[in-house]
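A protein chain is absent from this complex, but the other protein chains hold their places.
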């Protein structure tokens, strides 16, 4: 494969590469990090990748903003994915707020927000 | 309506000028006019709890909040009952939200299966809300009680919405409404472990829901539609593309996570064990079931039924076989884990994971008999687990703990509560004369009809495991001596026992006369397998 075809393939699907990169980064952070706030950040990155997937999906070559005006026959980008993702963003904000609220309560109850330390405290309780 | 048709017919034949005029006039007056209780019934199923939730949140006195919430729960049950009667009477109902018809607008589409699920969820919601008053007064600080009821109603709205909606993105929105409220509800548990349990559920639940969004995004990319019925006609042409196959994979994983299919069940035991008693009972009887419903909806309505399940995949494994293997592995592993639990709520939570396995086993068998058995088990297990968790909730109300030690002697001191517990426990094992028997028998027959001896053997073997873990609790309750010097424990109050006995008696009633739910499940199976809603 020559450099041209390779870069062509990369550029033609540029948005997908970004989405996949963000998605994997987010999932990795959620799984690997023990800090609960970092888990929430990872979750946010993961969700953002999906927002990007939807928003880039609605783009049509040469399409303008989908606002109705007098000139007919213009190409518009598809606004539906954007509207859908507006809902998903709101859901994401709610999830983040709830997650952080739980982290605050965990910090107050356990004195730490590191997963391994919390687990150690819980195991200690079980053994007693 | 039929009169109108007759007039219009007469007009079409051109009887007289005036007849035409009357018909036009009648048609004009009739088209925009939907009656509130008749045609708007599908919307009311969602609107009643949705409207009640903010009203309840505004109430300051817990008693007032509870009355309104319970009233809303009962009204919702009546509405969904009306819907079921209508669907059984005159076939599926399609309702265009906002008057925007599908496939562009959001459609509510109610067929036998969704109507059955609606009644199940609304019924469990109503009984939980009735039970909640005493339980919440003990477990939730009074300042938060009205917000608690409001969250219960929102969770109910979300679960009902997932059953009623015919639009895949709308299903996601309702999924998140129910999930977000259940994370908060679980976090209201009385120990600090409720926070970590809720947090873990939040992380895994959000990943599951996001996978679901990715799946429908990919489907939308290929078909340009979000309407289930419309997708069902558009997807077959694209079935061979990688994009649609990826969509199926994302949807399957996301929904299995929410349904707690083994090995994606890790969030469930802690979430159920540390949540407030009412929340555990409500969620255990509804949340995973509704996710299974959505999964079934996708497999059969959107992706065209059994074709997908028997399709040969990599390694010569079909999707159906894979589901069966995972389901059975889940049943065995979760039943074994349940045996070693020392906390009754946690034990029952593991048993829930096992029972989810039976439901999905029915789906994975990919035969009409298997699917009906799986669907009927959704209903039966909802009743059984609801009764068991309500009984444990009554014990927690008295002793403040669900530990085996707290159960000791409960058989003597709380005879009514524990008798209902025993009935539900026998149902869980599958003793004839109870609901548990009906679905296990059907499942066994479905497995035998396909000559899957190993599957049938495992169903019997895991029923024995159920005997072990149910016996463990009954032994603690009836044969362990009442601890000396402990606080005096009496029977649970009537407001806890009445709902519990209602559900326990339902376990027996539907075990003796299963024709109602079985009929619904079989009709639902037929419509699902014929494709299309």
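Chains: A and B, in written order; residue numbering restarts at 1 for each.
Definition applied: contacts are C-beta pairs under 8 Å (C-beta built on N, C-alpha and C of every residue); 3 or more make two chains touch, one makes a residue touch a chain.
The rule we apply is simple: contacts and distances are computed from a predicted model.
A.B. asks: Out of "ABC transporter permease", "Peptide/nickel transport system ATP-binding protein", "Oxidoreductase" or "Multicomponent Na+:H+ antiporter subunit B", flag the one the UniProt entry gives for the chain missing from this complex.
C.D. replies: "Multicomponent Na+:H+ antiporter subunit B"
A.B. asks: Of the chains you can see, which ones touch the chain that is left out?
C.D. replies: Spelled out, the missing chain touches these shown chains: A, B.
A.B. asks: Of the residues listed, A:60, A:100 or A:120, which one is in contact with the missing chain?
C.D. replies: A:100
A.B. asks: Since one chain has been left out of the picture, which residues of chain A touch it in the full complex?
C.D. replies: 67, 86, 90, 97, 100-101, 104
A.B. asks: Could you please point out the chain B residues that touch the chain left off the display?
C.D. replies: So the residues of chain B touching the missing chain come out as 32-36, 39-40, 43-44, 46-47, 50-51, 53-55, 57-58, 95-99.
Basically, only the chains that are shown with their structure count from here on.
A.B. asks: Mind checking the centre-to-centre distance between chain A and chain B? Centres are C-alpha means, answer in whole Å.
C.D. replies: Computed value for the inter-centroid distance: 28 Å.
A.B. asks: Under the touch definition given earlier, write down the residues of chain B that touch chain A in their complex.
C.D. replies: On the chain B side, the touching residues are 169, 172-173, 176, 180, 183-184, 187, 192-193, 195-196, 198-199, 202-203, 206-207, 209-210, 213-214, 217, 220-221.
A.B. asks: Using the touch definition up top, name the residues of chain A that touch chain B in the complex.
C.D. replies: Residues 27, 30, 36, 39, 43, 46-47, 50, 53-54, 57, 81, 84, 87-88, 91, 94-95, 98-99, 102-103, 105-106, 109-110, 118, 122 of chain A touch chain B in their complex.
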